[in-house]
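Have a look at this one before I ask anything.
One protein chain is absent from this view; the other protein chains keep their places.
The chains carry the letters A and B, assigned in the order they are written, with residues numbered from 1 in each.
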Amino acid sequence: MIATALSSLILATLAAGAVLALQHARRWRAGQPAGVDIVAGLKALPGRYLVDVHHVVARKSFNARFHALTAGGFLASLPLLVLAAVPALRGWLLWGLLALALAVMLGGALMVGYRRRVEKPAELSQGRFKRLPYALLAYAAAFLVVALDQLAGGVLPWPLALAFVLAGAWGGAELILGVGRGPLKHALNGALHLVAHPRPARFHDRAGRDTGLRPADLEAPKLGSERPLDFAWNRLLGFDACVQCGRCEVACPAYAADLPLNPKKLIQDLVTAMDTAADGERRTDASYAGHNHPGRPIGLAQGGAALPLVGPGAMIHPDTLWACTTCRACVQECPMMIEHVDAVIDLRRFQTLELGATPAKAAAVLEELRVTDNPGGKPLARRTDWAVDLNLPLLAEKGQCDVLLWLGDGAFDLRVQRSLRALVGLMRRAGIDFAVLGEEELDSGDVARRLGDEATFQDLARRNIATLSRYRFGRIVTADPHALHVIRNEYPSFGGHWTVTHHTAFLLELVESGKLTLKGPTGGSVTYHDPCYLGRYNGEIEAPRRLLDAIGLQRVEMERSGLRSSCCGGGGGAPLTDVAGKRRIPDVRMDHARATGAERVAVACPTCTLMLEGVVGQRPAVAEISELVLEAVA
Amino acid sequence: MLKVAVLLSIGRHPASGRPRRAPLDARALELALRLPGAEIHAVHAGDPAEPVLRDYLGMGLDRLTVLEIPAGSDPVPALVAHLKALSPDLILAGRCAEGGEDSGMLPYLVAQGLGAALLPDVADLSAGEGTATLTQALPRGRRRQAEARFPLVVSVHPAAPEPRQSAFARARRGLVEAVAASAPQDGFIGECEIRPWRPRPKRLRLAAGGSALERLKAATETKSGQGQVLVRPTADEAARAIYEYLVEQRVIGTS
Partner (left out) sequence: MRTRRDPRAERQAKLVPGTARPRFLVGAAPAGFANAGAATGPTGRPRRDPRASRAAAVVRTAPRLRLDWTNKGQASLAIGTAQAAAAVKAAVRVIEEPAFLVLAVLDQPGGAPSDHDRQLIAGARLLADAGGGAVVAVTVEGVSGLGEAGADRLLALPADLAEGYEPERHAAAVLAAIETLKPRHVLFAESADGGADLARRVAAALGERLFAGVEALSPDRASRRARGGAAEMARAPARLMSVAADALPPHEGTVHEARTIPAPAFEAERRIGAVRPLAVDPDLIPLTETDFILSAGNGVTDWEGFAELARVLGATRGGSRVVCDEGHLPRERQVGASGSLVRAGCYVAYGIAGAPQHLQGITEVKRVVAINTDLHAEMIKRADLAIVADAQEVMPALIRHALERRAERQGKERRNA
């Protein structure tokens, strides 16, 4: 009788859960169509879960363990409980297996309880999530008692046994119905998101990395995303998979500097707006129980699935949208593989292309870009002014070369010119056959694209591609990771396919092949700051480090480095949109550098150089890697 | 309802020489767009196929009338004829239209042609019944208020509010309406010799008087000053030195 009660309650809950999940699926299914290969996704699901998701979760080993125990035990217990509905199967084997699964789950649940009630990491959301450990414990412990009782042949008096069944069933209901509303939404939506992920190439079964933005169709009736419904369905599904674990919040440089952006809340803003019916119903963010965007009160933002998302009184304040540096730290940390940056760019595209609401200086810079092909509005001929004495060979005159040196817009800046001179000096020493485009080089389009101005980006990209296609050269070398990313990962969509090497990798080649000979150890300590667009966007974290080691500097690592490095605050047009926070992002990053005690911070990106050099007060000197290498060559 | 005409020209970026919206005309349009309940008619005289015209549409205009005249011809007669038919209360234009002679005559000629009043260098305005209250920008940040009766031509000063961003999608959707117009060839420009501008040396104000040293200094002075340096004066000495210098430079009034 107890067994029947047990399995029928679970069956009923599962059925209710299924209905609820279907109902909730309507929310994300209302999104725009997207071409998704479901079959391939389903096939790849286990691999993606076990490798890619696990890789992210395992960065916190305790979490990985309790998740494996809890989820494993829970998922194993469910079919067993369903099987218990068949009287013929109720035997010691079934009850024994069930007890085992539940015991495993109980272990995990205790760990969850420890984390949520004892450790209490600040980034975790409260609210419905608060009850999660109790639900897990109730389900695992109560059903464990019931399973053991059944194994022992039913020694407990039936009212007590029934009480245990009911207690466990409450826990089960909390968990299973939570699949629809949270906290366990991610179990179903997360899996579906892995199946229908908008960037399948980012998983290990494909390229392993996919960071280039997708081109927008400029002929479309609406450009960018205005409302939740303007996103493709599989992207809404992705937002809906968020478990509010807060890892993005911890990683976000804007959040760390108290700029009004919390990536977790940004995704939850989208989810809350999505929760309403599509007929214009409004809902506030009052139900959200985590950290808000710094400096903003909870409960004032309101929106709906069919209402504009961005605006001073809407779900997402413009400052929140424009505070993002597109550094991908949130994406890197998200165990649900949510693409925050894509969402930000889609929202920005609508703001810029449809509304013309790019803030502050950014609008003026976009206009200069359109008319002069560089953000400073300078004559393009002046890009090589700093090198008049270096007689840089022009590709237009040479016709072909081994290495095309892409100078980037940093070439207009006095500070960056210094490091470019160092790089040119090194290439000369190594006897490289190189050339520059000179006047023909236009802005790569990076800033325009991150600010949502896809039209200007596409124009610049097409014209750059046309220029590059006219010449013959071996590969492109650039000191600007933003240009590198755009040419390597985003120009292919417009028909431009070239090999692009970052100057750190290139210099390492020269050192390793003996074309540059080093004087021997130069001494001194250095810490290396990874540019987001080189590290996270392109996975290149080794070459610069090996180069620093090769020239004999004592290298110390910052609190955050490599793929998990923290942004300098210069990406995504953030210095132009200039959203104010309590601190500045580069100041926060410089604190990390100071904490290492290193004499110098090595940088490998013009933007990072400028941002970190703009930090005032006592700080390590900022040196571009090519400057350090030039010091060390014999 | 207030009927506002905005005269728009095509500017050129000083660094690249490429066409763009003329900054002052864009400000004129911005002022018009800020007038509550105004019926805005944007007019350009020139080539309707010029893509940059769409940048004005991107500021939030639905349509833009282009009086189709050949390049190098005088746009004034065509504009005056068009505006006579339209009879707007208020006509806004940048202080100096770009693309033609850049003489800044256009608002005056239009005002003369329509028999309208004209107020130059306007930074802000509000419209009332039959009159407008305008704020003029004067040198050194000074402002002056004036009232003027309609019909009124207003030329807009660079101190007027920054023009809003031109949105790509709105620019694409807006309508450019070409209207055939006749325009006499502009003989005056034809008489002129035109060549690229070469910066010429700055004329020194201190040409006469003073000692030879002073004149040499004036002639060779670079922007990296070679001024007086006071090292570690007392606070009072420093204050006096600064104040005296400011008085000497006529930054602080002495009367």
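Here are a few things to note about the model shown:
Here is the rule we use: contacts are C-beta pairs under 8 Å (C-beta built on N, C-alpha and C of every residue); 3 or more make two chains touch, one makes a residue touch a chain.
Keep in mind the model is a prediction, meaning the values are calculated, not measured.
Within the entire complex, contacts from the absent chain reach the displayed chains A, B. Listed residues A:H204, A:K361 or A:R462: the one in touch with the omitted chain is A:K361. When the whole complex is considered, the residue among B:L119, B:A169 or B:A183 that touches the unshown chain is B:L119.
Interface note: of A:G17, A:G172, A:G438 or A:P575, the residue touching the hidden chain in the full complex is A:P575. Where subunit B meets the missing chain, the touching residues are 11-14, 17, 98-99, 101-105, 107-109, 111-112, 117-121, 133, 135, 137-149, 152, 159, 188-189, 191-198, 200, 202-203, 205, 207-209, 211-213, 215-216, 223-225, 227-233, 235-236, 238-243, 245-246, 249, 251-252, 254-255.
Mapped onto subunit A, contacts with the missing chain fall at residues 360-361, 414-415, 575, 578, 580, 584, 614, 616.
Keep this in mind: only the chains that are shown with their structure count from here on.
Averaged C-alpha coordinates give centres for subunit A and subunit B that are 46 Å from one another. The part of subunit B that touches subunit A in the complex is made up of residues 13, 15-16, 18-20, 58-60, 164-170. Partner subunit B is touched in their complex by these residues of subunit A: 218, 222-223, 352-358, 363, 366-368, 370-373, 377-380, 453, 455.
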